[in-house]
Structures are given as C-alpha cells and as structure tokens.
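Read the structure below first, then the notes.
For this view, one protein chain was removed and the others were kept in their places.
What follows is chain A.
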C-alpha cells in the first residue's frame, strides 16, 4: 500500500475524462503507468500506453503490480474482480457509492486471492519523489515533499490539507496512504499503521481519522506497542448523530463510532491527539525539535 518507483500501474478506465487527466498527472510525477483498460477501446493506444479489453488480457503481455479503478459504481465490481483475477497484487479503488453487496463480494474475492484492496472511496496513495496512484495532487510540490512522516487518511481533502501543513513546516512525507471514506475498506487504519511502522523511511506518523466505525480504536491497540511517534486528528467531533457526514462511513449511530471513544483509545495508546489540523504539523515538529 506504499507506492514504490518502478511499480507498474494499470489504469482501468484510462480513456475517460478523469482517467485520462489523472493518468497523465501520475505519469508526469514519475509513476510507471504501463497500460490501461477499456472493453470498448481494446487495441488502441492512449497516452502512449496500450489499451486492453480486460485486466486479465493486459497482464498477459504487460505485467502490472498495481491497478487503479476509475470505473463508475455499477461497473466497479466487475472491474475489480477482473483485476483480482489478473493476479494484480494491489488494487486502488477510487469509486464511491459501490453497492454494499458488491463490496462484500470484492473483499471476499480479494481475501481468497491474497489481493490488497485500498479503498473503496479512497483518493489514492502518494510517495513523494517516487510517484502516486489515484486522484491526489501528488504532482504539487507545495503539498507533497519527500521526507519521513507517514500519513494515513480516510479523507482525500483533509489528507491533502494535512500534507500541505506538514510540507510548510518542513516536514516531508515518506508516504501518504489514503484508506477511503467507506465503512468497509480493504486497508484499515491499523493495516496502514503497521505498514508505516515497518517502513524504514517513516520516522513519525500523522493519523487522520473520522467519526464512524471502530478503526481508530483498533489502530490504537497496535499504536500502544509502537516506538515511532504518532499525532492524530479525528474529524467529526461536532457532527450530529445519525447523519451520514458525506462519507458513508462517517456516522455516529446507536451511540457507536463517536469522537470521544476514538480520542480516548488513541490517547491511552500514547498518541498525541490534536484539536485542529494545523496542530498535527506543530505536534510532529516538536518531536523533531
């Protein structure tokens, strides 16, 4: 779930407006986009790479390490299953609003095949200086700079703001892992935390959570045993209960998924929990001072 330069990327939905725009940005940033998929445009060349009818077809002649899904909700399941069947190790699912029953199937198939799903409803992953996969401004040097802070975020927009604040505080990033705003995601906060803990280039971690679910609590259990310093911001403290706050996963319901439980679990694990996004950069700057 950390992009490494040289990893070969397949873009499913490459010929669409967003697929084209972001594939180009990825390439400009150094990401190795090697092929695309569009069932209706097989055999064509787009942005200088071959377009195949399916991911299975693509990988026969063009091996890929990562696939990124720019496919609308009703077609997303088939596209992801295609990527899993093609044996691609990591599938980054940007699509939001995939029917929950499809999401259940996607996760069950990925588990059997040993495939890592990032998302759904993620903005993607960025490794400054190496490349990015998704719809993040990975090409913008005001936001991303190489460094040693690993960033985990459920939200693309808030994750971008946090990285911008870090970059301004002269704290570059080792990796940004967008895990997604959906309730059922393939890579959880804890999974991302474990990956960053193992990553030698990551010296400290910025965790950007949200209300809803229990992922931050599960991550806190792991964080308690970590040596690397962690600062966290949890969005949604002032959100009313029983309302989905934009993200399908961001809802406090039946008294569960609330802010207080997350903050308490993280603080008990020794994580510095801050009140505004800017304070994450301040808290980590303290660690380095």
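In this text, a contact is a pair of C-beta atoms (placed from the backbone, for glycine too) under 8 Å apart; a residue touches a chain by one contact, two chains touch by 3 or more; residues count from 1.
Just so it is clear, contacts and distances are computed from a predicted model.
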Per UniProt, the name of the complex member that is left out, chosen from "Peptide/nickel transport system substrate-binding protein", "ABC transporter", "Succinate--CoA ligase" or "Sarcosine oxidase subunit delta": "Succinate--CoA ligase"
Of A:48, A:114, A:225 or A:240, the residue in touch with the unshown chain: A:240
Selected from A:208, A:232, A:265 or A:283 as touching the chain missing from the view: A:208
Chain not shown, touching residues in chain A: 18, 73-74, 96-101, 103-105, 107-109, 112, 123, 135-137, 140, 142-143, 153-161, 164, 181, 183-184, 186, 208, 210-211, 213-214, 218, 233, 235-240, 243-248, 250, 254, 275-278
